[in-house]
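Apart from one protein chain that is not included, each protein chain of the complex appears where it belongs.
Chains here go by letter, A and B, matching the order in which they are written, and residues are numbered from 1 within each.
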Amino acid sequence: MPEISSPPPEAWRRDPHVARGPLVQILVDGLPLEAHDGEPLIVALGAAGCLAMRRSPKAGTPRGAFCLMGSCQECLVHVDGAPVEACMELVRSGMRVELDRLARDLRKLSER
Amino acid sequence: MHDIMVIGGGVMGCTTALRLAQGGLKVLLIEREGLCMQASGVNAGTLSVGIKRASLIQYAIRGSNLWRTTPEWAGFDAGFHQIGGLTLAFNDEEAEMLTERMDARKANGAPIEMVGLNRAKEIEPGISNKAVLAAYCPIDGYANSNEIGSGFRGALKRAGVEIKEFTRVDGVEREDQGYAARTPAGIFRGKRVVIAGGVWLEELLKRDFGINIPITCRTNMVSVTERLPPVMRNVLGIATSLLTLKQSTNGTVLIGGGWQGKGDTKRGGYEIVPENLLSNLRLACYVIPELRKARIARTWLGIEGNTQDVMPIVGDIPGSPGAFVIGAVRGGFTIGPCMGMLLAQYILGKEPELPLFDPTRVIVPDDTIERVAS
Partner (left out) sequence: MTQSYDVIVLGGGPAGVRAAIAARRQGLTVAVIDEGRRPGGQVYRAPNFTVSAADLDANPDLVRGERLRADFAGSGAELFARHRAWFAAPGIKVSAAGPEGATWFESRALILATGTSERAIPVPGITLPGVIGLAAATVLLKAHGAVPGSPTLVAGVGPLLYAVATSILKHGGQVAAVVDLSRPGEWAAALPGMISRPDLLARGLGWMLSLKRAGIPIHHGSTVTAIRGDVNVQEVEICPVDGNWAPIAGARRKTIAAKGVAIGHGLTPASEFARILAIPHRFSAERGGWIPTLAPDRKAMDGVYIAGDCAGISGAAAAEIAGTLAGLSAARDLGALTDAKYAELALPVSRSLARAERFGWTISKLMSLRPGLARAIASDTVVCRCEDVARETIDDAAKAGATHVNQLKSLTRCGMGPCQGRSCGEAAAEIMAADTNTSREAVGAWTARTPLRPLPLDVLLGSYVYEDILKPPPLPA
């Protein structure tokens, strides 16, 4: 599994002293990603260095989570085809996450 | 002293005022709020000729054309898009109603073609397979109602109309020289006056002109989704006219159709009726199943007025020379610019292109009204 060995400095980090749910696999734009069962999707994405969820509809600038409370709608992704706020959605094994195409390219960038 | 005062700055008041100014009159427009913030700014923006009442088809065709050509006669772009309209029937009863209604509209000049499911799916691939019959009207479309207030503000200023926004008219009185409008900002005078007060017409006509024209207040709910990938191309409706559905160029889908919320002329639309909202949304998702994946971003309410025969009142106010009324037009966003043009033609002493709608027919005697002394 291509777990990113050393995440880039902008990536979020999980405090290693905190006890979390078991590791499960989710699919982000078809690529597998390890995440903790029950943690917010945004944490799984952020910890993988994937901070851009989508691009703004008019100007096309990259956007990512801002409010972390389901208000700003900047973290919108699709899970199993449905639009959801990544900050409110909880990780479950096998969930299929789709980012905006631009964000997808950015993620490839950060994986290099 | 102005040549004429227009009271109410919705689509009826704005277009009348603009045409009058273009015809050479010195016009004052008085509006309680900002221009087009009531029905004219919050409506669904659908310009469907194909679902208008048969007797209003010619007015609707002209209205829709006028929205297309605003850059020419008003100097602003109203966001007009002609995308075609498809009206569906889902059972035999609706199919019968659709055929009957569309026949009458066709007879009055609407370019409507009746089509079966296969052809309908070519026109609109996303529709449900359960439709049994459809009517296609290629000239249907929409405009951006929420932007027309600023468009008209500029147009009216350019035409030399004096605009008083956020100025409520508390009474209109007849004087030797014409009419005086009382407002918190002072008294304004005009030789003539046009009352374009939307759903408040009943109250204005009763208070200031002593005539009783009952206007029912309808509180329409409109919902909009967040931006979506393309899910539809046309304006969609159903035979009963209880649905209008379209996707704008920005990707949002507007869902309306005159489903009722709670509202009145005092408070405006103040409460969503959930059963009606759900039915409206269910109908929309029934027509375009792909919509189920969308999220609703907003639902809002707006109020409009209908006369007892659900036909417009546009013409002289009986008993008050030099006073005119315009309003109560079902589908009034589409038809509004045409009505404003016709009334202005009449006031300017020309023969209106199409007949006006004499209010006398819907006056109901009311003993409680004291006749205003003239």
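The rule is short, and it goes like this: a contact is a pair of C-beta atoms (placed from the backbone, for glycine too) under 8 Å apart; a residue touches a chain by one contact, two chains touch by 3 or more.
This structure is a prediction, so every number in the text was calculated from the model and none was measured.
Among the chains on display, the ones the left-out chain touches in the entire complex are A, B. Checked against the full complex, the candidates B:A54, B:L117, B:A159 or B:A180 give a single residue touching the omitted chain, namely B:A54. Considering the whole complex, the residue from B:D3, B:E113 or B:E147 that touches the absent chain is B:E147.
Note that of B:W73, B:W300 or B:Y346, the residue touching the chain absent from this view is B:W300. Taking the whole complex into account, subunit B touches the unshown chain at residues 34, 37, 41, 53-54, 90-91, 97, 100-101, 104, 130, 146-147, 149-150, 153-154, 165-166, 225-226, 239-242, 258-260, 267, 270-272, 274-276, 278-279, 281-283, 285-286, 291-300, 310, 330. Of the residues in subunit A, those that touch the hidden partner chain are 8-20, 38-40, 43, 46-47, 51-53, 56-59, 61-74, 76, 82-83, 88, 106, 109.
By our rule, only the chains that are shown with their structure count from here on.
Taking each chain's centre as the average of its CA atoms, subunit A and subunit B sit 46 Å apart. The part of subunit A that touches subunit B in the complex is made up of residues 57, 73, 81-83. For subunit B in complex with subunit A, the residues that touch the partner chain are 226-227, 250-251, 293-295.
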